[in-house]
Every structure is written in structure tokens, then in C-alpha cells.
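Not every chain is included here, but those present sit where they belong.
Chain IDs A, B and C follow the sequence of writing; residue 1 opens each chain.
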Amino acid sequence: MIIVMSSQAKEEDINRVISKVTGLGLKIHLSEGKFRTIIGVIGDKKLIAGLPVEVMPGVEKVVSVTESYKLVSRDFKHENSVVDVDGVLIGGERLVIMAGPCAVESREQLLESAFAVKKGGAQFLRGGAYKPRTSPYSFQGLEEKGLEMLAEAREATGLKIVTEVVDVQSVEVVREYADVLQIGARNMQNFQLLKAAGKAGKPVLLKRGLAATINEWLNAAEYIMNEGNYNVIFCERGIRTFEDYTRNTLDLSAVAALKLISHLPVIVDPSHGTGRWQLVCPMARAAIATGADGLMIEVHPNPAEALSDGQQSLTPENFMKLTSEVAAIAVPMGRKLL
Amino acid sequence: MIIVMSSQAKEEDINRVISKVTGLGLKIHLSEGKFRTIIGVIGDKKLIAGLPVEVMPGVEKVVSVTESYKLVSRDFKHENSVVDVDGVLIGGERLVIMAGPCAVESREQLLESAFAVKKGGAQFLRGGAYKPRTSPYSFQGLEEKGLEMLAEAREATGLKIVTEVVDVQSVEVVREYADVLQIGARNMQNFQLLKAAGKAGKPVLLKRGLAATINEWLNAAEYIMNEGNYNVIFCERGIRTFEDYTRNTLDLSAVAALKLISHLPVIVDPSHGTGRWQLVCPMARAAIATGADGLMIEVHPNPAEALSDGQQSLTPENFMKLTSEVAAIAVPMGRKLL
Amino acid sequence: MIIVMSSQAKEEDINRVISKVTGLGLKIHLSEGKFRTIIGVIGDKKLIAGLPVEVMPGVEKVVSVTESYKLVSRDFKHENSVVDVDGVLIGGERLVIMAGPCAVESREQLLESAFAVKKGGAQFLRGGAYKPRTSPYSFQGLEEKGLEMLAEAREATGLKIVTEVVDVQSVEVVREYADVLQIGARNMQNFQLLKAAGKAGKPVLLKRGLAATINEWLNAAEYIMNEGNYNVIFCERGIRTFEDYTRNTLDLSAVAALKLISHLPVIVDPSHGTGRWQLVCPMARAAIATGADGLMIEVHPNPAEALSDGQQSLTPENFMKLTSEVAAIAVPMGRKLL
């Protein structure tokens, strides 16, 4: 941490800061310029975290030198992490595709979707049994019944299951059925849920919050890893901006940034990211070209009948077209799809 | 709902949409222009909610005519609602001030703060016992011990207590101690928590999410009211934008908008809204001039010692200056403070 | 400027940076910590401005200590500046009101508006003769004919004229007619125009860009002042965010921030800031309570006939209501309106 003192700071101001910092057992390095004094703080960043130096008299600016996360960082682990979901690897040479309907609506719809996405090349079936919805009057999901249907679809197809957990209470039941627990965008900073997911002993797919910075996202993953669960997968799904042609602005730079900063695998959801089915396929190709480890795609046997997010769902035919195009992009990336 | 068909739509496309809509028991009104057909849908909006007309062939655009919320709306209740917290009214002629430290740190800090804010004119003591923090390594709050200290401060000062509830599990314990349950920005769309707060039988202060639209905020309040709890207070606390001089961008237009759309009381938190103590007082005055019913202000007996958010906390002296300036602005607004 | 070297930086990396910096005639202050070296750079910031230290090997982060603007800053001039427009003062005890139609549409419309806003208490008539419009097919303004009408309205009413200058070529003609040159939001970083306005010898009203940070806005004013024209007035008019209920998000914190950082007067345009006439009056009151020196308000004798921005224009009756409410808020602020 670097403390920049104001050009108007008095000597007593500088001494007060120094005694405060050293009183915590931290060391300082003093740099006295012509116009202003700069105080470098050296030592355990946890000690510094709680220190509001910014409001001390004479302080102009405080600059953090190191980040608050540790376990998610490439400084902590240099090689890429590969998450093993009962034999299906996320982050390895082979790309993973998670596909299925936004919400589990019925046994028929789910099974039909499951067979379709398996045929199209997916290794995971996605589908929400618990649905966070803006309005209390919208369809809220089939809950445990939906989980049972997901398990049945797994039996029938051999696909792994990824499904959302929306609160601490349901972690127990969801972990019984799911292979991967999904934390949704609206819960990215639901810290109790992050901790509970960290303790649940299953891999966690962590979607980016609608207005979360990359730094906050990394810290959210740190909450999960701090509980001893190192099987975390990031999922970029678009951020909220002024642009309203798309539902969100898919931020693929964040994928490239995560690959620099962190060792964890990253997948991309272009369905929520764009909100328009016509843009899903180009953005899926772009995600893989950026270096993403996989995709999450909404597929519905009949989008025009879907109870939620029909506008961004692909038909099974369009999904097959997508996987074939993605497979072609995988080649120059040194990856493969099937 | 209005369905605008594309200029390329075929007759079968139009017929398919019509039969779909009328099949749900809804009525339509057909408007055939020279270039395109427009289909008006008439009937219960809940039936329409799940219908993804956007993806049907030939459909260009779908426009919603009515909003998805009801109980929060001035159409539902024309006069302003006043929330009665054991005799302290929120939304009446008298403005309310909720003040205190960001986090409960110790018995001494809290009691000192409580007496200071009472002296300054506050009716409510605020202070977090459970703290949602970006990093797992930051101070996370004193939890139930903090709640006990809040109760003790209530005993000692007569102030009402408003404190945050961060998950469904702790609603039970927080409602034992608090007079008003606060839902924080990061939980504004934690729908399980909204429902639990709705059932808890205590007034709920609902902070706006960091990237929540006014429409989403109204729907979040609808979740609480839909559980039978009509004592909801909105709290504007800034939204996330590109501007980085301030911690957030305090959106006072949202206060004016809520006053148009809804009957519920609205208060403003300029401390989190700006993140800089120098801006708190001008924005507090502005909030009252906009028509807000009260303020939530961070006050710390010694901001430079605060374990969180010291940079945005007022000293007791500055808080007294704030309430005196706010009292002066209240006069032309036909309100009063003390 | 502070240069934070990476924990992996080699000694040669550190030496390279040092020799680079000292080669420019700058001094350095070295701080060697256990894990990383920090290099403070001391000297003329203009020399440092062009130095891309960030890309030199071993550099982790570069932190700027001082701002790039100077003349706009309160460090340069401590007391508030008051801009004198032929006897009407902007930034003094008396608040200024600039009001009138968005665009000059006709002689009748303009004169009717001028008399109405004068009656309501305005000292300035606003009205665009040159209109920047998103679509080339929208009404583009009456140009010089519009300027003549503005001059006639000044003759008839004694109001001062503020009108927009949209390009360098028209500065000459606009300065002939206008008392204050307005730089619109879309031109806030049209640097040639800023320089031309700086040379035009008339006060300049500088609107904030749609996505301009406060820092960029201050630098834009610096461009004007750097040409020797110190009569600059800031005008906050809302920034672009994800919120779509309002046309823009009026950022009143920016007003409070400017008052801290700069000595220049600040006015607020709640008409463009909100885009909804129902919100104009509450936000006008709020602006004054924040500490703004005046307001710019759209008034149209018949908003439903306006060729642009009718939705945000006040009728003359609503404008009189606004000025009377604003006058009441002015009192506790130690200001007056009329």
C-alpha cells in the first residue's frame, strides 16, 4: 500500500499516519519529495485491509499495490487448473458444452432437450429447477420436481447436470442431484451462498454479476476456494451497460483477462450474454477464439413455447450448426470439441 | 401487449401468432397497415408473461403495455403510504434520519455513536452486525453479538434499530433485535430473502441494487408486498456507472420517479451513494429537496479508526452540521426534521 | 508519478526504468521493499506525460499523483469565480435561470417563450439555432435565421442569449449574436471547438459529455482556459447509464465534486438530465440544494407542438411553479433568485 500525502500535509499529519501504520506491526518506507511525502507500507495485507488511512488528516490518496485475492491467482498456481467432473474435464484440451433449456418445464421438454443437446455434442445438460425472476408473478421453476427430472435425464443420456442453486437452504438438495452447482449472476455476491457452495463438495460454476468488476468476480471465487473447494469455473454472461440492442454486453475481454490473472477454467454463456438467438453462434465462435474452455448454450426443442427466455434459445438444428462451427474454430486454437 | 409483425411476415405467420394468443384465452385486436400488421393483445397479463412471441416466425418486435408490478403502484393505492415503526412514522410530515456506523465494531464504539446520532437528531440507529464484504479476508461483522449491542444501544437511547439481514437463515435472529430489516444492495434480487423478509412481520428497508433499474427495484418491493408485508421503504444508495471519482453515482432522479410511480416512502443514503464524506452533506440536502422522506447517514465517532468505509463516514460534529442544514431545507419542502 | 515494479522485476528492469526517467531530467526516489521496488518520480508533469512506463519490462503499475489540469483547479484560484455577462453575474449570490425552447422554431414561438420565461424569472433565453440530431432526417435548426430571432428576442425582453455552437466554422457568426456560447454534450471533447470557443472572447457554457468523467470535463474546461478565456461555466446535464426510465442519469454528485475541485460556476440542466417534464421541478430544487449556481430549463409555449424534445419541456405555467419552488429552496442556501 502506498500512501500519498497532500502537498498541504503538516508534519504532525505525516507522523500520525506513520505511528498508526507501524502500530499495527507494519513497516514503512518514507519518500520525502519537494512537494509531498509518500509513505510505502510493507507487510501482511490482511492487517492493512481494515485501515481507513484515506480519512486521516493530510492524506490525499491511497494506492493498493497487491490484490486482495490469493488462491485464484496465477501467482498462487501457475499452471491451468482442470476441473474433473466424474471424468469430464473442464479446462483441458477438449472444450466442454453445457446446453439445455433455461428452465425445466416438464419431463417431456427436458428429455427431448437432453437427447437433442447430446446429439449436438454437449457433455452437460443445463436447466433451471429454481428460477430467479424479476417479477414475483413470473414462472419460478419446478424446484425439487425439476431436479428429479434432471436426474432422470442424466440416467437416460449420460450427460452431466449443471443447475442453479439460489439460496443456502437448497444447497443440500441441489448437491444431491447436480454434478456442478451453478451460482447465478444475481447471487455472485451472496457471500453466504458462496461459502455454502464452497462447503458442498461439488464443482461450482460461478457466473459473473450483472455489474461485477473482474476484481469482484475473482474475490467471489476466492470465497469459494477459501472453504477448501478448488473446483471453481468462471462463466462470463454479459454485463449491464447503456447498450439496449443486446440484453447484456458480453465482455470477452474479461475471458482473456481471467486467463492472464487466474489459473481457473472459464466458460462463456452467449445466450444470456446477448439475449438474441441470432447472435449466439457468432459470439460462441468468438468465445472459443478468445481462449474460453467451453460454452453454456440455451437450447429448447421449441423456443416459441418456452416459459422463459425463448428469444435467446436455439432450436436443436441451430445448436448443431453452432457446435459444428465451434469445432472448426477449435482446431487453430489447439483444442477439440468432440 | 402489442405484437409488431415484420414487413416480410407471411399470412401463415400472422395466423400462427393469432391462434397462439387466442388459444390462451386472450383477445386480439388486428391492425393491418400497408406494410405491416400489428396485433394488440388484450387480457390478463399473467397469461401473457410466459409467452415468448418474440421468437415466432414473422414477429419483429413485442411491446409491453402494462407493468408487471401492482401492489407497489400508485394505481393500486393513490395516497402516500406511511410506515409506522412503533410510533416513528416514515413517509409522514417529519423526515426520518437513520444514522450510525457502517459496522458494529465494539460496545463502546456503538454506544458512543448512538448517543452522538441521537444528539444530532436521528430517530434510528443503523449499524451492520452482518457485513457483506468483497473479500473473504475483510472484517465480516460481529453477527449476533453485534445485534445484542444494537439492542443495548436501543435501551440506552430510545433509538429504533435498522440493520441488515444477509441471508434467509438469519432473518429469524435479526427480526428479534431489529425494528426495521434492511436488505442490502447486493441482495436486492435475492428473491428468497425478499420473500423471507416479507414474512418476517417487520418493516423492510430495500436498498437499490448496484445495477438495478427502477423497474427491477419496484418488482423487488412487489416480492415483499406479495407476502402480505406492506411496510416497505425504498433506499436509493447510488448505482454503478463509468464515473470513478465517486464510489457510486447517486441517482436522485430515481427518488422523484418513485414518488410518481409508487406510494411507498423513499429515503436516500448519500454516504454509500458518494463514498466521500465531503459530498455527503450537499447530497443529503439535495435528497430532501427532491422529495425524499429521510436519510441514512454513516457516522463514526472516529472515522479514521473505522473497520470499514471510514472514508465516507461523518464525525459527530459534521453530522450535527448536516442535520441542521437538512432541517433548513425541510422548511420550504413543507417538512420538518425535529 | 509512482512506479510499482513487479515482484518478478529483475535488477536490470529497475535500472532501465531509472535511467529512462532520469534521462528526461526528472528525479527519482527509490523505495526497495522486501518483495518489490517502488520508484517515485519527481519533477515537471508535462515531461512525464508522454512516458509510457507501463510497458517497460518489470513494471506492474503506474500511479499518477497529480492531475493534468491546472487553471480550473481550486489549487490555482481559491475563491469562487464569478462570470460577468454584461452585468448579469453567474456564480454570485443570485442564482441564474436560463430558459427557453430546445430549438428555435419560429419567430412567434421564440418571442412567446421569451416573454414567458422572463415573466417566470429567467435572466437568459436559451434556444438552439444549430441542432445536433441523431438522425440526418430530423429537424436540424434554423441556423443564422434562428440567431437573428434570438437577437430580436433579446431586444424585446432584455434577456441575455445563450445558444449552442456546433462547429469551428460557426463560432464567428454565433459570437456575433450570443452572449454566452454553449458547447453541447456531444462536443465536449471536440478539442478544436474548445480552442475556438476559448479564443472567441465570450463566456462559454460547457456541457458535460454523455460519458465524460469529471476528470475529462475539467480537462475540457482547461482547453478553453488555456486559450486565455477564464469565463467558463460548467453545466451538468446527465450521463449515460443502464437506467432507461430517465433519458439520462442526472449526476448531482458531480456538482458537489466540481465545487470542491474547481472555482468555476456550475449550473444544472434537469430537462435533458431526466428527459421527463414531471421530474424537472424536483431535480431543479435538488440542484440548488446541492449548491449549483443556476439552472437551464426547457420551456415551450406548447410542448405538444415542439419540433424536438417536447416530452421534457415545461409549459409557462409549470415553469413559474418551478421558479417559485426554487426561490424557496434558495433561501436556506443563502442564495436568492429574483
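Operating definition for what follows: contacts are C-beta pairs under 8 Å (C-beta built on N, C-alpha and C of every residue); 3 or more make two chains touch, one makes a residue touch a chain.
All values derive from a computational prediction rather than experimental measurement.
Peer 1: Given the 3 placed subunits, let me have the overall number of copies in this structure's complex.
Peer 2: Assembly-level count of identical protein chains is 4.
As a working rule, only the chains that are shown with their structure count from here on.
Peer 1: Check the residue numbers that subunit B and subunit C use where they touch, and answer same if over half are used by both copies, otherwise different.
Peer 2: Mostly the same residues form this interface, as more than half of the numbers used are common to both chains.
Peer 1: Per the centroid of Cα atoms for each chain, what is the distance between subunit A and subunit B, given in Å?
Peer 2: 26
Peer 1: Nearest whole angstrom, what separates the Cα centre of subunit A from the Cα centre of subunit C?
Peer 2: Chain centres of subunit A and subunit C, defined by C-alpha means, are spaced 38 Å apart.
Peer 1: Express in whole angstrom the distance between the two chain centres, defined as the mean CA positions of subunit B and subunit C.
Peer 2: 31
Peer 1: Which parts of subunit C, given as residue numbers and ranges, touch two or more other chains?
Peer 2: 211, 241-242, 244
Peer 1: Of all residues in subunit B, which touch subunit A in the complex?
Peer 2: Within the complex, subunit B touches subunit A at residues 20, 46, 49-50, 52-56, 68-69, 132-139, 166-169, 186-187, 189-193, 210-211, 215-216, 219, 222-223, 226, 240, 277, 303-311, 313.
Peer 1: Taking the touch rule as given, give the residues of subunit C at its contact with subunit A in the complex, in rising order.
Peer 2: Going by the criterion above, the answer is residues 2, 4, 29, 31-36, 38, 40, 42, 60-61, 63, 65, 211, 240-242, 244.
Peer 1: Residues of subunit B touching subunit C in their complex?
Peer 2: The contact residues of subunit B facing subunit C are 211, 213-215, 239, 241-246, 249-257, 259-260, 273-274, 278-279, 282-283, 285-291, 325, 328-329, 331-333.
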